[in-house]
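Structure in structure tokens, see below.
Removed from the display is one protein chain of the complex; every other protein chain stays in position.
Chain lettering (A, B, C, D and E) follows the sequence in which the chains are written, and residue indices restart at 1 in each chain.
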Amino acid sequence: MNFPNPTIDRQLQMALAEDIGSGDITSELLLSPNSRTKGRIWAKEEGVLAGMPVAGRIFQLVGQIDFREEASDGQKISPGQTLAVIEGLTLNILQAERLALNFLQRLSGIATQTRKAVDLVGSDGARIVDTRKTTPLWRWLEKYAVRQGGGYNHRLGLFDAVLIKDNHIRAVGGVKEAVKIAREKAGHTLKIEVEITNFQELNEALEAGADIIMLDNMATNEMKKAVSIVNRKALVEASGGITLENVAEISRCGIDIISMGSLTHSVQALDISLDISQEG
Amino acid sequence: MNFPNPTIDRQLQMALAEDIGSGDITSELLLSPNSRTKGRIWAKEEGVLAGMPVAGRIFQLVGQIDFREEASDGQKISPGQTLAVIEGLTLNILQAERLALNFLQRLSGIATQTRKAVDLVGSDGARIVDTRKTTPLWRWLEKYAVRQGGGYNHRLGLFDAVLIKDNHIRAVGGVKEAVKIAREKAGHTLKIEVEITNFQELNEALEAGADIIMLDNMATNEMKKAVSIVNRKALVEASGGITLENVAEISRCGIDIISMGSLTHSVQALDISLDISQEG
Amino acid sequence: MNFPNPTIDRQLQMALAEDIGSGDITSELLLSPNSRTKGRIWAKEEGVLAGMPVAGRIFQLVGQIDFREEASDGQKISPGQTLAVIEGLTLNILQAERLALNFLQRLSGIATQTRKAVDLVGSDGARIVDTRKTTPLWRWLEKYAVRQGGGYNHRLGLFDAVLIKDNHIRAVGGVKEAVKIAREKAGHTLKIEVEITNFQELNEALEAGADIIMLDNMATNEMKKAVSIVNRKALVEASGGITLENVAEISRCGIDIISMGSLTHSVQALDISLDISQEG
Amino acid sequence: MNFPNPTIDRQLQMALAEDIGSGDITSELLLSPNSRTKGRIWAKEEGVLAGMPVAGRIFQLVGQIDFREEASDGQKISPGQTLAVIEGLTLNILQAERLALNFLQRLSGIATQTRKAVDLVGSDGARIVDTRKTTPLWRWLEKYAVRQGGGYNHRLGLFDAVLIKDNHIRAVGGVKEAVKIAREKAGHTLKIEVEITNFQELNEALEAGADIIMLDNMATNEMKKAVSIVNRKALVEASGGITLENVAEISRCGIDIISMGSLTHSVQALDISLDISQEG
Amino acid sequence: MNFPNPTIDRQLQMALAEDIGSGDITSELLLSPNSRTKGRIWAKEEGVLAGMPVAGRIFQLVGQIDFREEASDGQKISPGQTLAVIEGLTLNILQAERLALNFLQRLSGIATQTRKAVDLVGSDGARIVDTRKTTPLWRWLEKYAVRQGGGYNHRLGLFDAVLIKDNHIRAVGGVKEAVKIAREKAGHTLKIEVEITNFQELNEALEAGADIIMLDNMATNEMKKAVSIVNRKALVEASGGITLENVAEISRCGIDIISMGSLTHSVQALDISLDISQEG
Partner (left out) sequence: MNFPNPTIDRQLQMALAEDIGSGDITSELLLSPNSRTKGRIWAKEEGVLAGMPVAGRIFQLVGQIDFREEASDGQKISPGQTLAVIEGLTLNILQAERLALNFLQRLSGIATQTRKAVDLVGSDGARIVDTRKTTPLWRWLEKYAVRQGGGYNHRLGLFDAVLIKDNHIRAVGGVKEAVKIAREKAGHTLKIEVEITNFQELNEALEAGADIIMLDNMATNEMKKAVSIVNRKALVEASGGITLENVAEISRCGIDIISMGSLTHSVQALDISLDISQEG
């Protein structure tokens, strides 16, 4: 994620508007408009950091707030560790605080969970990748967080890779026919992935030249067999029902790619806090 | 949540754009543009349903998709239960599917978790309420989901209630002074809540006429004492570090309101699926 | 109003676009693109100033225009008084001029009219508050202007306070029932106001625990009786047909809150002008 | 104004969002979601109606509300007269009510005031026209309202006519030079208007071929002389300080166009109301 | 075109989003985030330059990129000539490059083509003007480019000039009636143009006082006759089927205005390139 990104910036502005509305009435009633503050963002638990550039951008969007990173995305952080120090108008900091923390906590939660899966499969195991089960409007940031945890990204949406599922297969009458049409019509920069459910389909997919073969909810012995049949002529992706409990075992089947929806659909926020010290 | 809501509609359109981009290339390559499909949305695990009107709205926004609810928000649902049946152009259904499910799963996850907390405190216990630790841009929907789980809502944002925290107190020199200024200046439709950390502050808050007193991270014996001091002259809210493990005990202190960030910041998605049956 | 506010900023940009369109053709034809100017904003009549931060923000949004306030919002101003001095590219100043003045004139008109009502009721009289009869899209700014004139704000919209009217009462079968349901279901940060038309309803409202009771178009002797019945157990608001002629008398009935739609729906613009002195 | 207009529609959606926010909490708590209502919009005072298509569009945007006009824009209306009857979901009607009335009241106020000026100058008098002193973002609707009152429109903004003022004149060294440059460079569909302050400038403007000559704050005897000098070789516009008191006299000077900022900057809302009758 | 223009800025942001999406993956993978670069924009063929302020604005919108013009819009440029030098973060420059060049090439293509037509008619020939056959959303920039090539602009859209065509004429029963109604109802700053197809209509148009008479697809001898009949009592515009081959001949008929759709609907991009020299 490289800022400014025009799409994300617009959504951050809308997210600020959601929280600020007509104004922070408490602060406008009680604080001096010129009061300035220093603050410290720090970790309350262990994990992998993600979201610093987003937090920094949010503080920038509400006004001239100085934001200095003390830790970087992708880094392991410990309880008590300072992540950033900020300084600016108190009114502005209080407007940005909640949104910045909501992102830091969620994105770091994603990175932390991804890291766990990545560590479980080990450095020569399968790639851990995300899915489209992300938070609406924040998919790009969540995919960024997956990368910070050592994971990789699956396609961005419906538009940047061909992924042939059972509806598509039925519509054209078979795996082979589906892959063949896609090969002929899709742009040359697009990879073609197909979801298969049995070895007959697997062979058709291989024959028709699929780039990636997705094994949906297969048993591990079947996965092993599939990997052996594919024999590196395509990438093999495992998908469906994958947890921290079974991810290592699945990786050991020789799978190239393991996609896990839970990385983004069931996130445990990492506890991160902002302390403000009134100045004057 | 009553649809159409102009703000939510605009964000749903943006969320559809995030997933669809320039188009669902796979379906455009392989499906007939006039092919129609029936589908069934069903629960794969037990929980409390939330998000049906959002899902219905999403299917409506992508085209003329018929969406018929078979279960209602707030209802307990069981594995295998049909939640809705849909019918329309296959291309349109596949464009809406992921977004609709992402909302149903997350919002039902929130309702389910809220229900657990509500059931733990019982019908004469404290109200379980949410916080501002919601997903950016989806706060209104998440607060709606909390209500479907039997919970209540805290303020919408910085603009619709006065919530005096330590920064504000320090800026004006004390709890009493802070509440007094807020009373004098804030609109008469606004409630005034103040976060206190000791009994001295509690007494000042009461004396100055605060409507709601927030006990931040207090021990249960202190909470009991606070409740007894307040003696119904204000609402008492407990906040900070509240989990399903301690929520019942805190409620038994006589607390009126218990706010739980985890309801929305650490959501376990409820497993809900959409099955499509190709038609012709 | 604390700038930047993301919602207001976006609307100011749209308002600039409304006036500028494809460009200020006259100035682009006749002025040198590098020509710089000083300007002076000044009052042509007496009143209460409101809108300086909005004007300042507008000049900032069109380019690097230096805007120095010489008078502050809420202050009484006299004919001939300098309110601000500006300096920047002539092309930019001419693009921002009309919009900045349109706001200054209207918001100061609102503050001035509010001040008149506030002065009439005196410092221990009722609070003068606004209504939802504001200019579409500029409610927040108009409510801000009411505060600059010494008034207070009613609710922001349909979402931040419960206001029970006759339709709602009829739907549930009575004032008591309506207030009771609202009490049980609405969030604890929300106040509950009910519009009553007779003393039977007034008693029901009190009994059910309404926070605010609105007397709609009551005669002054009835208002007095209502105030005495309520006896400080709720706030009493007078509404409907209130003018500068009757506001003091109504206040003397012991009313807490007087809401006046005319503050914002029938505004007399305050005459404020911008003089530009070409430089070179 | 012809609906749908994409710009106005977007702004009406934003204006609905301003009022509705996360929802009409009162109605959502107390009304049945399927309850339907009939309503009647009626005049409480005499005036000229303007804004019916806007009101109709607003009711359409919030849902399937049937809106039947009983009176038309531009028509004189009397106290008690029914202007429209509506029917739809009560929840939807209450969401749209305030915005629709805010427009009807303001636009009819503008039309009514314009009609007064138009009647004062009579059918062979000057054209009464508006200025750029309109409400930000609603200029098109306000200009439409001026037409409904029998007035005419001045330019839409800085982009659709050349209007040369003193800054422009000084920048190029004289009225003649300014008009000449504009003539040479501006598009052939653009009229060229120049503001003059004395007869020397008037003669230069005429000689250089200005289409419209604006007399700024001239005394009536000077206006008469100017009209006689111009002798129909250009249109003559009077501007500045024009009120219902002096408009007829100014018109009698032989002026073609009289522009009045007060038509839109100081509007007296026309009292229009909506009565709802609960159905079932 | 004077920047910032709020409408154009918003569209440029959207156009950046179209190209950048979730990020420039190649550069994010391979470049150091702090790497800075110098670049040079230069012409690869001869033509007339247009679009420098747009290009400059684009580089400004993506970050702190220094953009120094070495040539100005409207200027003739030669192969190899440096047009601008830029310097900034490599990541930012690569994000802006394609969009900036797409505009420079297209707008310079328009200016170049316009210049050819303008040179063909000569300095005392007809004005060459554009039409509404422009690229959707970029009409203002394309009309600006036409001016840089020595051309002039026709109306901006449907809203800023009256242009009566055959549908309108048929609807009211004749050219004379149509022009008469327009004269009476349209604002005084609007010019009235009418498209005529024979001399009967021409005479009616003149009699009714049309400001501009458009001869649609007339033969040159008819045009000459039309010019002689009009005899400077209105502007005469030729339209339809005009090319670089016949434009001079048409001009010599005494036509005032020649509108050419091909200036903007069939643009030959001018070849302009950006060379980047990695720094460190």
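Just so we're on the same page, a residue touches a chain if its C-beta (ideal position, glycine included) is under 8 Å from a C-beta of that chain, and two chains touch if they have at least 3 such contacts.
Just so it is clear, the model here is predicted, and its values are computed rather than measured.
K.L.:
Taking the complete complex into account, which shown chains does the hidden chain touch?
P.N.:
Touch partners of the hidden chain, whole complex considered, are A, B, D, E.
K.L.:
Which one touches the absent chain: A:18, A:73, A:97 or A:193?
P.N.:
Touching the chain that is not displayed is residue A:193.
K.L.:
Can you tell me which of E:43, E:111 or E:156 touches the chain that was removed from the display?
P.N.:
E:156
K.L.:
Applying the definition given at the start, please give the residues of chain D touching the unseen chain.
P.N.:
Its contact residues with the unshown chain are 1-2, 4-7, 10, 140, 143, 156.
K.L.:
For chain B, which residues reach the chain that was dropped from this view?
P.N.:
On the side of chain B, residues 13-14, 16-17, 20-24, 28, 33, 61-63, 91, 95 touch the unshown chain.
K.L.:
Which residues does chain E use to touch the chain missing from this display?
P.N.:
On the side of chain E, residues 11-12, 14-15, 18-27, 29-32, 35, 37, 90, 94-95, 98-99, 101-103, 105-106, 109, 132-139, 156-165, 167-168, 170-172, 178, 181-182, 185-186, 190, 261-262, 265-269, 276, 278 touch the unshown chain.
One rule holds for everything that comes next: only the chains that are shown with their structure count from here on.
K.L.:
Enter the angle, 0 to 180° in steps of 5, of the rotation superposing CA atoms of chain A on those of chain D.
P.N.:
Going from chain A to chain D via C-alpha fit gives 180 degrees.
K.L.:
Counting only C-alpha atoms to place each centre, which chain is farthest from chain D?
P.N.:
A
K.L.:
If a residue has to touch 2 or more other chains to count, which residues of chain A qualify?
P.N.:
14, 20-24, 95, 156, in rising order.
K.L.:
Counting only chain pairs that touch, give me the topology of the graph as line, ring, star, complete or other.
P.N.:
If you draw each chain as a dot and join those that touch, the picture is no line, ring, star or complete graph.
K.L.:
Pairs of chains that touch, anyone?
P.N.:
All touching pairs, sorted by chain label, are A-B, A-C, A-E, B-C, B-D, C-D, C-E, D-E.
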